[in-house]
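Omission of a single protein chain aside, the complex is shown with its protein chains in their original locations.
Think of it as A, B and C in the order they're written, each chain with its own count starting at 1.
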Amino acid sequence: MANDKKIKAGIIGGAGYTGGEMIRVLLNHPDVTIAYIHSRSNAGNPLYAVHADLLGETELTFTGELSNDIDVMFLCLGHGEAKKFLAENEIAPTVKVIDLSQDFRLGETSNGREFVYGLPELQREKIATASNIANPGCFATAIQLGLLPLAKAGLLNEVHTTGITGSTGAGQSLQATSHFTWRANNVSTYKVLTHQHLKEIRRSLQLLQPSFGGEINFVPVRGDYPRGIWITSYLQSDLTLEEAQQLYKNYYAGHPFTHVSEKQIDLKQVVNTNKCLIQLEKTGNKLVIHSIEDNLLKGASGQAVQNMNIMCGLDETAGLKLKSIVF
Amino acid sequence: MANDKKIKAGIIGGAGYTGGEMIRVLLNHPDVTIAYIHSRSNAGNPLYAVHADLLGETELTFTGELSNDIDVMFLCLGHGEAKKFLAENEIAPTVKVIDLSQDFRLGETSNGREFVYGLPELQREKIATASNIANPGCFATAIQLGLLPLAKAGLLNEVHTTGITGSTGAGQSLQATSHFTWRANNVSTYKVLTHQHLKEIRRSLQLLQPSFGGEINFVPVRGDYPRGIWITSYLQSDLTLEEAQQLYKNYYAGHPFTHVSEKQIDLKQVVNTNKCLIQLEKTGNKLVIHSIEDNLLKGASGQAVQNMNIMCGLDETAGLKLKSIVF
Amino acid sequence: MANDKKIKAGIIGGAGYTGGEMIRVLLNHPDVTIAYIHSRSNAGNPLYAVHADLLGETELTFTGELSNDIDVMFLCLGHGEAKKFLAENEIAPTVKVIDLSQDFRLGETSNGREFVYGLPELQREKIATASNIANPGCFATAIQLGLLPLAKAGLLNEVHTTGITGSTGAGQSLQATSHFTWRANNVSTYKVLTHQHLKEIRRSLQLLQPSFGGEINFVPVRGDYPRGIWITSYLQSDLTLEEAQQLYKNYYAGHPFTHVSEKQIDLKQVVNTNKCLIQLEKTGNKLVIHSIEDNLLKGASGQAVQNMNIMCGLDETAGLKLKSIVF
Partner (left out) sequence: MANDKKIKAGIIGGAGYTGGEMIRVLLNHPDVTIAYIHSRSNAGNPLYAVHADLLGETELTFTGELSNDIDVMFLCLGHGEAKKFLAENEIAPTVKVIDLSQDFRLGETSNGREFVYGLPELQREKIATASNIANPGCFATAIQLGLLPLAKAGLLNEVHTTGITGSTGAGQSLQATSHFTWRANNVSTYKVLTHQHLKEIRRSLQLLQPSFGGEINFVPVRGDYPRGIWITSYLQSDLTLEEAQQLYKNYYAGHPFTHVSEKQIDLKQVVNTNKCLIQLEKTGNKLVIHSIEDNLLKGASGQAVQNMNIMCGLDETAGLKLKSIVF
C-alpha cells in the first residue's frame, strides 16, 4: 500500500500503557501511518522519553495539538476521560473513533455519536460498518470469548468464573498494590462478585441468549506477573466434551485470533499476542472453559487495531501477527 | 526443659521439601531434640549437603538407620510410600506416628495403627489423645479452615472454590511444569473439579454437618511463586457479614493460628508462618470466604509440629512462632 | 529470664520496612519486651494496621509518645531523620541508642553521643561496651564481610565488586522503579562506582589495613525480587584457594552468623535469616569472594538486634535463630 494511501491514525493519551501498546502495534502496521500522538504532559518529547523501548525505532514526538486530518482516532484515556475528551473537543464526523475506556460500552452516546461494542467474535459485521467503537474491557473480552458459543446455542446458566490478571491491568499509577515489594510472590483479590465488567459481559451474552439471567459469579485475582489474563469458568451442561469442542470450533471457525486447544493451555501461549486460546474440560455435569489472552493486546490495544482493520476493510490480522514471548 | 526431658523426634524422608521444613522447625523447637533424620540416599551426608540453608546451623547428618528410641516419628514420604514404610518396618507401638502423606487420611490403618485426622481446628481433643496422626493435605487444610464454622452451624451448601498454590506444592521432582522458564509469569490449572483432596475435605465437613451433600467445585491453579496457598470459596448464605464474622471469630476463638481479618488480606501475610488468615465478604446472597496459609507449614510440616505439640501436652505454639517473610 | 528483668526496647519509626522487621524479631526475642513503638502518623493504630502479617500475633499499638523508661532505643528512620530526631528529643544518657540510618557511620556525633560502628565481625569488643551504635548499611555489611579477613591480613588491593539487591533495599516509597510492572523481570543499575556505602566500607577496611588505598569499584544492581543481597568481589591474590578458605574460616571462627561454604552458594540460603554466607573461588591470580545476606536482617534490623545482644551481655544469637524461606 503506497504511503499516501495508508490509513492515518491519531492516538489520544499516548503516554499510558494502552497508548504505548497502540504505538508499538501501529508503528509496524503495514497499512497505517501514525499522524500524531497526543499527550498534553509530554508534548514535544520524543516517544522514547516515555516508552523507553522505542529508542532506535522512531523519532516521533508527542504533540499537544489535535487535528482532524486523520481517518481513525484511538482514545487511550482513563475511564471517564474519554467522555470528557469527546465533549470538549470537536472531532470531525468523518473520523472513526475507537475508545478503549469503559465510557461507551453500555450504549452511552456523545454528541450523537453512537458506539458499537467492538468484540469481533460477537458482531464483526456491525463493527465493519460502525463509525465509533467501544472497545471491550480486558476481563470482559476473555470471559465473553469463553462463553459466546454457549450463549449463541442458548445453553448458558449460572456461571462461576475465576480471573487472574497481570499488573498492567491496573495501569501505571503508583499505589500500595502496585509496589513491587508488595506484589511480588503475592496473591490477592478485589471487587469479588462485583467487578464492573460484569455489565458489558451480561449485555453481550443476552444479545445472543435473551433468556440468560445473567448470573456470573466472578472472582478477580491479582497475579504476580505483568501481562496476561487467565479465565476459568464453569457451569452445568449436558454437552459431552466432544460436543462442546465442536460447538466452540464451529463458532470460532472464521475468527483468526481465537482458537480451541485440545491440550492443556498455559498463559504464556498468548502473552504479547492478539490471540485468545480456549480449552474445554468436562467433569460430571460441569463444563469447564479456560480462556486466556494478553490483557493489553486482545484485551485492549490489539483488539482496537483489529477493530480498525475490520472497519477499514483491511485484513483482520494486518499488523497483528505478533511474536509471543513464550518464555 | 532440660535436654533429657526433651521429646525425641525421628524424621523419615528428611531430604524432601516437607522433611526439610520439619528439620528447620524442630531445630529451633525449645522442647524437642532431633534423634535422627532418615534418608537412604543421603545417609552419612551432613544435612546442609541437601538443605544448603542449614549451613552454620547444625552439623547433624542423615542416617540410613532406624531406631525406636524416639517419642515421635514424622513420615515425610511421598504418597504411597508412607504405607509401604510402615508395612516394611517395625515401629514400636509407643512411638507416636505423624504421617504427612495422604495414605491414612480416609480411615486407612496399618498393622492395627489407627490414624486421627490431624486438623486441630476440627478436633483438637481427639488429636490430644491420638497415637497416630494423618496430617491433612495443604489445599485441604486451607479449604477446610475456610468452611468449618459454616459446617458446624449446619449452613453449608454447594461451594465454589478457587485455590492458587506455590510451586513447592508440587515437590522437588523435575518436570516440564516445574521448569523456571515455563512457570515464571505463567498461569495454568490442573485436576479441575477432580482434585484428590476433595475426599478428605468432604469427610471432615460431613463430620460437622452430616446433611452436607459434599458438592465442592474446586479449581486448583498453579501460581508463579514458590510458597503459599490462596483460597477463595463462596456459597449462598442468609448470614449478614457481621453474623458471619461473629460465627468465624467464635469458632476460632481458642485456636492460636487461625484468625479472622476484617481488612483485605494478601498471601504474604502468612508465608513462612504456621498461620491461617480468613477474610469474609458478603455480596447479594453470596458469602465469600478467603483463607490463606503457607502450604509447607500450616499446610504440612508446621501443622505436623502443631499436632505433636498437642499430642505431647506442650504449648500448641511451641516452636511455631515463626517470622513471616512479609516481602 | 523473668519478665521484669527483660530488656525494654523502644522503636522509633516503626512503620517502615526496617521498623517492621525490628518488631517481628523483637516480638519473639526471649529476653526483650517491646516498651513502645513510635510512629507519629500511625499513633493509636494496632501494629497490624500497618504490618498486616502481625495480625493474630500482637495487639500492641503504635504510639506518638516517647519515654525514657527503656534500655535500648532503635532508630528506624530515614537517612537524615535520625540526626534530626536526636537533636529534637531529649533521650536519657542511660538509654543505649542503635541507629539504622547512615547518619552516624562516619564518626558523626549528636549532643556528645559517640557512635560505634556496629559490625560485630569487625569489632565485637568495642560494641560490647558501646552506648551508641551506628548500624552498618546493607550493601556495606555484605561487602565488608567478604573482605575483612583479607584486610586483617594486609592483603587487600584494588577490589571489583558487583552487588545485586532486592527491592526492599529501596524502601517503601512509591516511585517509577518500585512499580511492579516495571521491576518484574527487569534489571538495571544505579549509582555505579559512586554508591554512598563505599565510605563506610573504606573506613572499616582501613582500620584493619591502614595501607589500603580504598579502591573499590562497586556496581550496584536492582534485582527483581524483594529480599536479599548478593555480592561478588574479586581482586589479585597470591593465596591458594585452600589458604584463602583457611584465612576466612579462622577469621569467622567465633562469629555465629558468618560462615564459609565450600560449595557453591545461592541467595535463598540466607533470605529471612541473620546469616552471611561466604564462598571463595580462585582463578589464575584472582581470588573471587561471594558474600550473601538478607538486606533487612543481617543488613539492617537483624544486625541491630545482634548488636543489642552484644551490648546487653546476652547470647549473641538470642532471638535471631530464624527459619530461612529457602524456597
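Quick note on the criterion: a residue touches a chain if its C-beta (ideal position, glycine included) is under 8 Å from a C-beta of that chain, and two chains touch if they have at least 3 such contacts.
Treat the numbers as computed from the prediction; the structure is a model and nothing was measured.
Of the residues listed, A:Gly163, A:Pro226 or A:Gly299, which one is in contact with the missing chain?
With A:Gly163, A:Pro226 or A:Gly299 as choices, the missing chain is touched by A:Pro226.
Considering the whole complex, which of C:Asn42, C:Ser101 or C:Thr232 touches the chain not shown?
With C:Asn42, C:Ser101 or C:Thr232 as choices, the missing chain is touched by C:Thr232.
Counting contacts across the full complex, list the positions on chain B that touch the omitted chain.
Residues touching the hidden chain, for chain B, are 17, 167-168, 172, 174-176, 178-185, 224-226.
What residue numbers in chain C mark contact with the hidden partner chain?
Output for chain C: 160, 162, 164, 181-182, 184-190, 192-194, 217, 219, 221, 223-228, 230, 232, 234, 264-268, 271, 281, 283-284, 286, 288, 290, 292, 327.
Under the stated touch rule, tell me which residues of chain A contact the chain that is not displayed.
Missing-chain contacts on chain A: residues 17, 20-21, 24-25, 27-28, 49, 51-53, 55-57, 166-168, 184-185, 226-227, 256-257, 259, 261, 263, 265-266, 268-273, 275, 277, 296, 321-327.
The rule is simple: only the chains that are shown with their structure count from here on.
Report the inter-centroid distance (CA atoms only) between chain A and chain C in whole Å.
Taking the average C-alpha coordinate of chain A and of chain C, the gap between them is 47 Å.
Quick one: report the Å distance separating chain A from chain B, using the average Cα coordinate of each chain.
Comparing mean C-alpha positions, chain B is 41 Å from chain A.
Please compute the C-alpha centroid of chain B, do the same for chain C, then give the distance between them in whole Å.
Chain centres of chain B and chain C, defined by C-alpha means, are spaced 34 Å apart.
So which stretches of chain C touch two or more other chains?
Residues 17, 167-168, 184-185, 226 of chain C each touch two or more of the other chains.
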